[in-house]
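For this view, one protein chain was removed and the others were kept in their places.
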Amino acid sequence: MDKIISLIILGVMVGGIYSLIALGFVFIYKSSKILNLAHGQFLMFFAYVTYTLISQAHLPFVAAVIIVLVLSALVGVFVERFTIRPLMGQSILATIIMTFALGFIVEGIVILISKGYYASLPAFLPTGMWKLGAINISHQYLAILVLTLLLFAACMWFYQGSRAGLAMRAVAEDHITTASTGISVAQTFRLSWVIACLLAVISGLLLSSLYDVHIDLAGYGIAKGLPVILLGGLESMGGALVGGLIVGLAEMFGAGYIDPLVGGGFREVVPFILMVLILMVKPYGIFGLVKIERV
Amino acid sequence: MKNRIKLVGLVLVCLLVLPLLLACAKAPSATPAATEKVITVGYLNDLSGAISCCGIADQVGLKNYLQYIQDEKRIPGVKFDVVSWDDRYDVSRVAAGYRYLLDKGVNLIVTMAVHQSETMRPMAVADKMLILGYNTSELNIADPIWCFTQQPLTENANASFFNWVTQNWDYQKTGRKPVVAEINWDNSMGKAGAKGAEAYCKSLPDKLDWKGTIVVPPGTMDFSQPALQLNQWGCDYVFSTMVNGPTTNLMKEKNARGYKFQVCTGGWGFVCFKQSKDVGGKDIDGLYWISAEGWHTDGTAGLKLADTICRRYNSASDIEKLGYLENICYNFGLVFGMEVEFLVKGAISAGLDPTNSEVLRGQATKMKIDPQGLYPPMTWSNAKGSGVDKLRMYQIKLVNGVPEPALITDWFDVTKYKK
Partner (left out) sequence: MAMIPGDFSQSYERDIAIFRTKTQWVVMVIGLAIMLTFPLFMSNYWLSLFNFIFVTVIAVLGLHLVTGLCGQISLGQSALMCVGAYTVGVLSVKFGISVWACLPLAGLVTGLIGMIFGAPALRVKEFYLAMSTLAAQFIIVWVVSHLEEWTGGQLGMYVPPATIGGFSSASPSNLFYIGFILTIVMIAVAKNIQRTRVGRAFIAIRDNDIAAEVMGINLFRYKLLAFFIGCFFAGIAGWMWAMYLQNINPSQFTLKESLWMLGMVIVGGMGSTTGAVMGAVFVRGLDMIADYASAWAGTVFPTIGEQAFTAFSLIIFGLVIVIFLIYEPRGLYHRWELFKASYRLHPYAY
């Protein structure tokens, strides 16, 4: 019983982290129909830049974070202007490969900065533990879960409640119609990339408060983020949250109960098996926008 | 628009022509003196990926030692050159790296992990290229052998840790067997380690309570579930066949949640103390490390040599920042350098051409070097021998808030468990 409860708690906590990673993907997809395969690299890049500012330039943590947030906004503007906008109107595959190539460049820059060494940020989240018998709840994970929920709430409000969010929804629907109503498509795109980069900074920082950051973080972002958004539905923020929790729980139970039967490592494939099963039943994810096609 | 198209076309044509030019252009030779022979050592290892902390220090050690040979004129008339390839701990890049090194005209290739030498082996056999590796597998050392290693099979490495556990566990006082398990990466190194550990532990059912191996994919960040599992098994000792980054993450998890099991890592390799200290800090308190040699404070001749070489060729800030002196992989690099020295020296004294990889291989089968105390003297005719057969064990303890390694056992015989 303890094991089950512990696994549920861990699943929810880890699932929160996955949702956090997935949020960046969903944000970009929702507003510009682009699957940003460079998101993992962006996470890693901003975490490394923060680490470098703290350890090399000896800046206080808060100052470093503010600089990185500003920098990330600039990166967002730059990336949108020079790599995404020229591809407007091209096939979705071209944009996927574009973000993938972008990821290579970012990874190269990270290697230049890091020289292959690990980075570890000072702990800025409360450390500690609540113990309930054999079950314990880490404050760090809990803080991340709460922050994730807050971020989700903010993003959802942004989409539903703000004018800019409304513009994004309109742009996602149809570029030409939106432009004719007086909304600047280019500006909306720029804004969505800026916000996605800010999200990458926040999730990068939160991840690096938990783990030592190294080059594998990029691959981790992709491998964990993609199944989550697919499960939840590419266009749905709530879906990303639920998808993250499902993947987190499935991984924990897969690793806890199925691993001994199959010789280990099952955690790696659980999200994908689950994904295939769910896609069979609901082809557009659990909360995805169902496209109705009629002959 | 038209001009732009032309420009892009031109650039593309240039790009396609470039390989041809590269093929035609001979590498600008440094035109060494007529009597001077240049031995080009290829170095294929991870310099920026998951095990980069080892790869970097290893490479620096190799380069430093070759420079040292040259400066001290230990082999007159021979110059050394090192060409590197970074495989980013990605097996799919190894073949490309092998080709690259071959094109650079290397005489032998130095590499580290099993999967690297294993992937290169068939090509190396076809091209007659000598490979010096760090650890090895059974497949790797099947005849014809072209891969020679510093270490015995990874299987033995992990088994030796549990050997230490049986020797030091107080059966009387506790009244039970120690509960042991492994946590490994899902790759060739982890699999081989688990195999050896399991075989050893299962052969001693009255001495060890073997729980099994937890397998995590390389690149795993989150160790909350594995740590929980290890705790629920009630483990006393856990051996981790992962490099220090993930192990530090595991230690963080373990310490934060107050789990009781002891983690040991290293095998012979992957002891990047400085890095673990930087990233783990107090979290690595209580970690066990198993190592072929002590830290540089030991004072034996070999370690003094390592210390001298390191300080001679690296700036003080680099030594401090990158922690070569606290990284056992730096010593591996030196030993690779010694191996190269041995091979070339042998070839020259036999009147053979040291730039011929086949000649070097002939020397390698006779390899028996004493690296002056860096390791216990090792002998092997090929990697089937035991390589390093004695080990030491360290425990990391906080001294004034700074983790320091403390020797907990002197040399113990790795091969003792074998019949």
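The first chain written gets the first letter, and so on, giving A and B; residue counts start at 1 in each chain.
The rule is short, and it goes like this: a contact is a pair of C-beta atoms (placed from the backbone, for glycine too) under 8 Å apart; a residue touches a chain by one contact, two chains touch by 3 or more.
Values in this document were obtained by computation on a predicted structure and should not be read as measured data.
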Candidate in contact with the missing chain, chosen from A:P60, A:G108 or A:P122: A:G108
Residue among B:M123, B:L352 or B:I408 touching the omitted chain: B:M123
Touch criterion as defined above, residue of B:I56, B:I69 or B:I214 at the omitted chain: B:I56
Residues belonging to subunit B that touch the chain removed from view: 4-5, 8-9, 12, 15-16, 18-19, 22-23, 47-48, 56, 59, 84-86, 88, 90-92, 95-96, 99-100, 102-103, 115, 118-119, 121-123, 126-127, 137, 139, 186-188, 190-192
Interface residues of subunit A (partner: the chain not displayed): 35, 37, 82-83, 86-87, 90-94, 96-98, 100-105, 107-109, 111-112, 114-116, 219, 222-223, 226-227, 230, 234, 262-263, 265-266, 268-269, 272-273, 275-276, 279-280, 283-285, 288, 291, 293, 295
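By definition in this document, only the chains that are shown with their structure count from here on.
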Subunit A-subunit B separation of Cα centroids, rounded to whole Å: 34
Subunit B-touching residues of subunit A, taken from the complex the two chains share: 3, 6-7, 10, 13-14, 17, 111, 114-120, 127, 129, 136, 138, 140-141, 207, 210-212, 214-217, 219-220, 223, 251-252, 255-256, 259-260, 263-265, 267-268
Complex contact set, residues of subunit B against subunit A: 46-50, 52-53, 55-56, 88, 186, 212-222, 224-226, 228-229, 232, 245, 248-249, 252, 256-258, 275, 278-281, 322
